[in-house]
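If you scroll down you'll find the structure; I have some questions about it.
Right, chain A next:
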Amino acid sequence: MKLLSLIVVCLTGGLLLYGTADLPDWGDPNTPASLHLSKYYIENAIRDTEVPNLVTAVLADYRSIDTMLETAVVFCAGLACFMLLRDFTPKKDHYYRHVPSGVILHVKNPDRQIIAGNEFEDMDKEWLPPDTIIKTVCRMLIPFIQIYALYVVAHGDFSPGGGFQGGVILGSSFILLAISYNLKYLLKRVSEKFLGILSAAGVLVYMGIGLAAMVLGGNFLDYEKYAPIFGEHHIRALGMLGVEIGVGMSVTAVMVIIYINIVSEGKHDEGL
Partner candidate 1 sequence: MIHYPAIVVIAPLVGALTAGILSFVEERYAYPAALIATGISCAAAVRDLIYVAGHGPIAYHMGGWAPPMGIEYRIDTLNAMVLVLITAIAFLNLAASRPNIKQEMPDRRPSFYAMYLLFVVGLTGVASTGDLFNLYVLIEITSLSSYTMIALGDRDRGPISALNYVFVGVIGASFYLLGVGYIYIKTGTLNMAEFATMIPTLQDSTTILTAFILCLVGVFIKMALFPLHVWLPNAYSYAPVGFARIVAPLMTKVMVYVMVRLMITVFGLDYIFIKLHIADTLVWLGTIAILAGGVMALAQTNLKKMLAYIIVCEIGYMVGGAWLGNNLGLTGAVLHILNDGLMTFALFLAVGNMVYKLDRVQIKDLKGLFAKMPWTMTGFVLAAFSIVGVPPTCGFFSKWYLILGAFKAGAWHFAAALIMSSLICAVLFFKVFEVCFFESPDTHVGHGSDTHGRHTTVAIQEAPAISLAVLGIAGISLIVVGMYSKTIVVRLIWPLLRS
Partner candidate 2 sequence: MEFIQSIKPVLAVLIPLAVIPVLVSSGGRPNVREAWTFIAGILSFALVVSMVPAVLDGNRIGLTLFPIAPGADIALSVDALGMLFALVASSLYIITAMYSIGYMRGLNEHSQTRFVAFFALAISATIGAAFSANLITLYLFYEILSLATYPLVTHHQDETSKVSGRRYLTFILGTSIGLVLPAMIWCYHATGTLEFSAAGIFTGQLSTPSATVLLLMFVFGFAKAGIMPVHTWLPAAMVAPTPVSALLHAVAVVKVGVFSIIRVLTGIFGVELLSSLGLGGLVAFIASVTILTSSAIALSQDEFKRRLAYSTIGQLSYIVLGAALLSPKGMTGGILHITMHAFGKITLFFCAGAIYVATGKKYLSQMVGIGYRMPVTMTAFLIGAMSIIGLPPTGGFISKWYLVLGTLEGDQAVMLFVLLTSSLLNAAYFMPIFYKAFFCTPAEAMFERKFDEAPVMCVVPLVITALISFIFFFVPQPFLKLSTLAVTGFTGG
């Protein structure tokens, strides 16, 4: 097997190097790749779309359908993790911790449950008390991370960033919360239902913008057609912003969904 794979790998590498011989030099500004499409984008994007970040302009406008489908891929991944791992079977044993005293109760009969109120906390077998330093630092960091994430989403038109990056950062702030406290603490604040709906709604926002353009008489995702409603000025940039927000919503939700399902094997207990 190793030998076979080595042969396959070498063959592929050989083929690629063979193809490389004919490639233009690295960094040459006069390659076909730089002269044809990209030349158009660099020289005209700002006029067409009024967005200085070319990457965002191409991503969310010229090739917007690509991005929409890619958001669909992300949604698909979230749904996949949910379907594959989510486990609804109830636990057999229950552990409860008496919060004031720290005493742990083990209830073996699944019918007899303690309503986890203020006094008792439902918990897992391998429970460890969260570290105070970590808790505090994270508690202080997370708001900033989230603000920054929103900035990245919103400012994608002018600086590096956009829906994906912002969404991932926002998602990781939630993941950080889950790591520093525990998963249940996160799920109490952000329910699974909310995340599921958010992940679909993000793509739906994106698509809604496209479909509305269609209703207004343009092609799918043709932001120009919003001009009668929102005015000519910066209309494409506005469309892109809307789209990026959709992407951000979806990516945030999906990142969290993937994490919570992998880390708890779909049981949604306390996790890492």
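By definition in this document, a residue touches a chain if its C-beta (ideal position, glycine included) is under 8 Å from a C-beta of that chain, and two chains touch if they have at least 3 such contacts; residues count from 1.
Here is how the candidates were picked: all candidates are chains of the complex that A comes from, given by their letters.
Please read these numbers as outputs of a predicted model, since none were measured by experiment.
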item	value
Candidate number, among 1 or 2, whose chain touches chain A in this complex	1
Partner candidate 1, residues of chain A touching it in the complex	15-16, 18-24, 31-38, 40-41, 61-66, 69-70, 72-73, 75-77, 79-80, 82-84, 86, 88, 192-193, 196-197, 199-201, 203-204, 207, 210-211, 214, 217-225
